[in-house]
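If you scroll down you'll find the structure; I have some questions about it.
For this view, one protein chain was removed and the others were kept in their places.
Moving on, here comes chain A:
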Amino acid sequence: MRSPINSAISFGIYSLSEQSVTLEFGHEISEELHHQISSFDRLIHSNTFAGFKTTVPAYSTLSIFYDILEVSQSDMPGEDCFTKVSNYLHQLQSEQLTQPNTPNNSITNITIPTCYGGEYGEDIAEVAQLNNLSIDEVISLHSTAIYKVYMIGFVPGFAYLGGMDQRLATPRKPSPRKAIPAGSVGIAGEQTGIYPLETPGGWQLLGRTPIKLFDANKAQPSLLKAGDQVKFQPIDHNQFNQYHQ
């Protein structure tokens, strides 16, 4: 049910700072909102305004950053920069209603090879026990679901994934670990995620992937981006080690 989505796009705008505004599309996590935000994000990137810098998509919002001096010197209508940018974005929204949808045909599917359990997934037994599952069932539930990347946040390359089977939901560790290695795959409450960098954290660890989630030397440093679809593929220790060769 994606075709009539254009006509449904509506948002409120508020000032985030002198150099950014946030568009608010709703107040919940849903595929529908995610789709609206992604299409408006693409629309802005193909119709930028003087001073436009970048955007930050989130669950229900899209923040837009700009150079205030360029906006103030532009001939966009409005008495101040916030009004100029707001007017422009509302204009873009209303013009878009009359244009044919530009569907995003390029949904990227990414498979994350993951070595579950053992030294890489120290908490898998605890997750199984708390949810009355066997370890194999935990691996199976976690690796058969298809996840959607709603947003990137927290640390560079960290993807907020939607779509975890709620039978796996597990509270965070009572006290966080001082260092969780890069590539760790874990569960916190009702979400699952992958640590791109070594950071402290309270997630329940299920396993680890040998692939890099963030590489500053690449043109697109984050492996995942908002809108991607993700699947975990169980691998064993030997396969894990082969990635490092």
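Assume a contact is a pair of C-beta atoms (placed from the backbone, for glycine too) under 8 Å apart; a residue touches a chain by one contact, two chains touch by 3 or more; residues count from 1.
Convention: contacts and distances are computed from a predicted model.
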Quiz prompt | Name per UniProt, for the chain absent here [options: "STAS domain-containing protein", "Cytochrome aa3 subunit 2", "Sugar ABC transporter permease" or "5-oxoprolinase/urea amidolyase family protein"] | solution = "5-oxoprolinase/urea amidolyase family protein"
Self-check item: On chain A, residues whose C-beta touches the chain left out of the figure
Solution: 14-20, 22, 27-29, 53-63, 65, 68-69, 72, 80-82, 151-158, 160, 197, 199, 214, 216, 220-222, 225-226
